[in-house]
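One protein chain is absent from this view; the other protein chains keep their places.
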Amino acid sequence: MTADRLPATAKRGWSLYDPRLAWLLVAPAALLLICFMILPIVVMGIYTFYTFVTAGVEEASLTVANWHEFFTDSYYHGFLLKTLRVGMVTALICAVVGYFPAYFIWATAFRQKWLLLLLLIVPFWISFTIRTFSWIHILGEQGLINVWAMKLGLIEAPMQMLYTEGAVIMGLLHFLLPYMILNIYVSLEGIDRTLVQAARSMGCTNAQAFREVTLPLSLPGLAAGLMLCFVLAAGSYVTPQLLGSGRDALFGNLIYDTIMGQLNWPMGATLSIVLFFILGSVAAIYTRFMGMSQIVKGLGG
Amino acid sequence: MKLSSTTRLERLKDRYQQGDLDRRRFLGLTAAAAASAGIFLPWGNKALAQVKNVRFDGWGGTVQEAMDKYAFQPYTAKTSISVVQGTFGDETEIIAKAKTSAPGDFQIVHSSGVEYYVRYVNSGLTSEINEANIPNMANVMQAMIDPFRKITPKLSAVPYNYGTTGIAYNTTVISPEEAAAKGAALLTDPAYKGKIGGYDSMTTRVWYGALGSGQDPNNIQDIEAVWAKVREQRDLAKKFWASGAELMDLLSKGEIVVSEAWSGRVAALQQQGHPIGYIDPPGSYAWMEDLLVLKGSPMAECEELINFMLDVETSIAVSEGQSYPPSLDPTKVELTDKIKAMPAFDPTGKMESLTFADPIYWAEHETDWAKQWDRIAKGA
Partner (left out) sequence: MSRPRRKSWSSEGRLAWALTRIITLLVYIFMFAPIVATVVLSFNASQFGGFPMTGFSLRWYEVLWQNARVIEAFQISLWIALVTAVVTTLLGIVTAFALVRFDFLGKSILGTVVILPALVPETILGVGLLILIKAIETPRSLGILVLGHILLALPYVVLIAQARMVGVKRIYEEAAMSLGASRLATFRAITLPLLLPAVVAGALLAFTISFDNTSASLFWRPAGVETMPTQILSMLKTSISPEVNALGTVMIVMTVGIPLIGGILVQVVSRLKKRTTRETAK
């Protein structure tokens, strides 16, 4: 009805919400996604079957040698497990530690709530590299903790805190906590507050109301946060590079060193595809049960 | 009237050359002018600067500063061809980058000798130098040119200097006698656990692993024994450094008291007054460095620059600045006492007293060993 009154569009025989126009509008973005994401991953998949000749040289003759190496070499399995473990530990700590601030911001009577939220977003604006290396000032031999502890006479020699797995997890926490807090907060915000009051008026204690109403209703945000933190932690490269020793490398570092150090691109492609599939299936399982919407809210919020 | 940024830069340069400005102010103002140029002319200034320049990638720190001061700046002043510089900590980096760049993006590399030369040749990155354009090559030791010519009769690189990777130690902790007596074993001495360093590079790791396990680095019989030594040092080490500047940083702050080290960097530390000693244990890793011209470079300009750098006076000045002996033949050219006193200096010009890596042998094993070291570094 409306469409008949639109001469400009009607003349060309296009309806108001014509799919063809939609296609035209999304074409540039779709093209970018295809050329810069989908196609590269496909080509990378093909590259895993290339033959590695010597550093920097590979041949297009197809082989399964790279896959064979990946599946038979326990070195890769060890790092894969370690990466998944670090990812899980980080995500869980994020969830436990992040729930409190999210709940606080939601529940507080504090007027300047926006300020608390803003402070959570500010770290996103600060260069990730800088946020990561700033930990060296806290954990290093000349870092805040060591210098003070020595001054106070608590320790005699500096403690080794930097270049350990603990430091890597610390750096990842620092990077991921805001994601977690915002995800939980977004889902807490979605809770109808009268539900909590209803529970209270029916004789629930605060703790019960929290357990029975608030917590279950915030689970989607918690789950989205866990998924996001896990995927981002397991895919990280710069944090272990800056805060860990060689031993604390994660799978991302293996990929980087294989590509940029050993110049073995076919193997590097293989490792990338492995990581892609593992993290991709985690995300797929998550969306299978929870759907995309929570993640969308968490990222966009 | 507003001056365009480029004109402003040129005026600044004139004033600088006339001595109106001191260097510090000049650099500051240049940066300011360049910044404003960059802000108003995105990438446009790149196109303007395209007039004539040569790209050079080196090892950074004191070594590159010496080259800049004694070779590049005078060269630019003379020819108005500027030298755009980059740095790297490990040469593998630059090979990786060159591999994924357009020919000509990287031009001259301060490459570390024949064993690396083979890798460039294998990756098809080398060029052919017209030696007629580099008359100063006549002064270069034949013993340094020959290994390159064995690999490619038409050279893509010209030897420039040489040095050793010996052992540096903090003399307040370790006496010269102890260092001399222990040699390579110092690097795996449990007494210095947590205070040992090492270079994060496969060749050096394997070389010292071989020395530590009593083998000939150019003919390793028992590679497992080498890896065992490499692991031993890894477990005792505080950190494996990734650049010459980091090595100097760690040694000067006392974070490490013993490490393999590049002779020139140790000499620089000694000149700064740090209590650092240096020994070349028997079989110490000697290397030569060359100016390597990559495929796609502007050959005439690169050759001109290399010829300029090999000029006896320039070469000696650079050599004294970076504390590595030059590739000039000491039997043909009179070198200074300072150079003669440098570690690794060979007065015969035959290079027989030094142990270099056998390029063919090392190229054969490069891939496997690089992978294995990568794994050991990650705790395997």
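Quick notes on this structure:
A and B are the chain letters, set down in written order, and residue numbers restart from 1 in every chain.
Definition applied: a residue touches a chain if its C-beta (ideal position, glycine included) is under 8 Å from a C-beta of that chain, and two chains touch if they have at least 3 such contacts.
Because the structure is a prediction, the values reported are computed rather than measured.
Every shown chain that the unseen chain touches in the whole complex is listed here: A, B. Interface note for the absent chain: among A:Leu32, A:Val64, A:Leu154 or A:Leu219, the touching residue is A:Leu32. Although one chain is not drawn, the whole complex shows that of B:Glu65, B:Glu131, B:Glu232 or B:Asp249 it is B:Asp249 that touches it. Seen across the whole complex, the unshown chain contacts chain B at 24, 27-28, 30-31, 34-35, 38-39, 42-43, 55, 60-61, 84, 86-87, 89, 97-102, 105-106, 242-243, 245-246, 249, 253.
In the full complex, chain A contacts the hidden chain through residues 2, 5-9, 16-19, 21-23, 25-26, 28-30, 32-33, 36-41, 43-44, 47, 97-98, 100-101, 103-109, 119-120, 122-131, 133-138, 140-144, 147, 173-174, 177-178, 181, 193, 196-197, 200, 205-207, 209-210, 228, 231-232, 234-238, 242, 252, 255-256, 259-260, 265, 268-269, 272, 275-276, 279-280, 283, 292, 295-297, 299-301.
In this text, only the chains that are shown with their structure count from here on.
Those residues of chain B that touch chain A in the complex are listed here as 92-93, 95-96, 99, 119, 122-123, 234, 239-240, 255, 366-367, 370-371, 374-375, 377-380. The residues of chain A lying in touch with chain B in their complex are 52, 54-57, 75, 78-79, 141, 163, 245-247, 249, 253-254, 257-264.
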